[in-house]
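With one protein chain withheld, the remaining protein chains of the complex are depicted in position.
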Amino acid sequence: MITLSSDFGSPYPAAMKGAIASRCDARMVDVAHDFPRQDTRTAAFWLREVLPYFPPAVHLAVVDPGVGTDRAAIAVRAGDHALVGPDNGVLIPAARRLADRDTDVEAFEIETDDPASATFHGRDVFAPAAAEIHAIGVDGMNDLSTLAPAADYADLAFPRPDIDPDGASGEVLVVDDFGNAITNVPGEVLEGRPDGTVAVDGEPVPVESTYAAVPVGERLVTVGSHGNVELAVNQERGEDAFGIATGDSVRLDW
Amino acid sequence: MITLSSDFGSPYPAAMKGAIASRCDARMVDVAHDFPRQDTRTAAFWLREVLPYFPPAVHLAVVDPGVGTDRAAIAVRAGDHALVGPDNGVLIPAARRLADRDTDVEAFEIETDDPASATFHGRDVFAPAAAEIHAIGVDGMNDLSTLAPAADYADLAFPRPDIDPDGASGEVLVVDDFGNAITNVPGEVLEGRPDGTVAVDGEPVPVESTYAAVPVGERLVTVGSHGNVELAVNQERGEDAFGIATGDSVRLDW
Partner (left out) sequence: MITLSSDFGSPYPAAMKGAIASRCDARMVDVAHDFPRQDTRTAAFWLREVLPYFPPAVHLAVVDPGVGTDRAAIAVRAGDHALVGPDNGVLIPAARRLADRDTDVEAFEIETDDPASATFHGRDVFAPAAAEIHAIGVDGMNDLSTLAPAADYADLAFPRPDIDPDGASGEVLVVDDFGNAITNVPGEVLEGRPDGTVAVDGEPVPVESTYAAVPVGERLVTVGSHGNVELAVNQERGEDAFGIATGDSVRLDW
């Protein structure tokens, strides 16, 4: 199985699928092609959250503001999975989670002397590499002449929250399609809050385990399916009701 | 084959696909993931119109404003098909059509003691259930320990039109992506209309069998591919030209 992720919109992902299908019979599953343009952090977040639900697979993921520059193209072995994409960190948080421990993450540089398009490496470099890795298997990556062990690779770190006895200072990592603002604050901080309320930037908001626990249109704080604290509104958009966007700081007080 | 439908947008559907693919080898086909948010009636309409074109399959469909509350999770056997989703009626119109008669619709409650996410049952409850049903086959649903016959289930009914000798009073059920306003009035009422014109909310509009029968930008009344009366504009949006939206009443006079 090869999964495909990008910020390409439409129809460029189809060219990648064609390039794969003309090289191997792998099942292809789209993860998303509407990641915010050139936003490697948001893509890295979603890849980390979604890819672990897949069985062992090759994951092609292209969010690549530096396409055509001298940034490397890399393939990463992470446990039974492989990831293929640009060397800008977008693959690494997912790779770490797929591998469970850092020592299982092994990076290779993709060597290509093809006169590939300078503007569409997804089709001309990454898709062929994903097909080749799929054909030989993750364990065969060391044997591929097109892959060379990478001395180093770009990392990407999410900001860490500050947690103190009175609360937590965090940041909105992403806003999902429902408008839920997903923070970097781990959900555990909400466990055992006595009165079921937390102050979000000074205003009290109920802590609930489901969106529907508050009336339609009302704000709540919950732990999302990713395990982080999430600012939401039942059946409406949390980002609007909280006046908050990706990258904004948020203060929670117990 | 497992089909997938939801109001999840992107990339949450991919987590459901991963959950399925890690449990079975079923082919997966997306129906839609952009159903209007928490709008069970619109989703139920489209599922009823689209799913009957598929061969026998398991249809996973999640539009679930009550996720995490005590609404049940159900699986429905409908002829050679199965449907899996929340017990809020969204599955039932499609199930009735797939089964051809009500007596072939059999509902089961999905029992799960997994500490599933309270906010993402699509991934943690429905996708695993769909994979399990796919593996054992529709005829094996009675044997699954995770399914218990449901004493009852939530239904969902579309409003019925009032048809009289002079015309019909109906309602716009959905507006499709082309802007065609699909009513609940059955297409048969237009058969044999002598002068080829019908009054829509008092204004005469030609009755045509194809959009292109009127000039670009002109209004028409037709019978859509779903068999209902549809208010449309050739190559433009009927909802705008008729000033009409989902849920609005519409009066047709012959």
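Descriptive notes on the structure:
Letters A and B mark the chains as written, and numbering starts fresh at 1 in each.
Convention: a contact is a pair of C-beta atoms (placed from the backbone, for glycine too) under 8 Å apart; a residue touches a chain by one contact, two chains touch by 3 or more.
This is a predicted model, so every value here is computed, not measured.
Although one chain is not drawn, the whole complex shows that of B:1, B:24 or B:163 it is B:1 that touches it.
Seen from subunit B, the chain kept out of the figure touches residues 1, 3, 5, 27, 29-35, 46, 49-55, 176-178, 209-213, 222-225, 235.
By the touch definition given at the top, subunit A reaches the unshown chain through residues 8-12, 14-15, 17-19, 21-22, 28, 37-38, 65-69, 117-120, 123-124.
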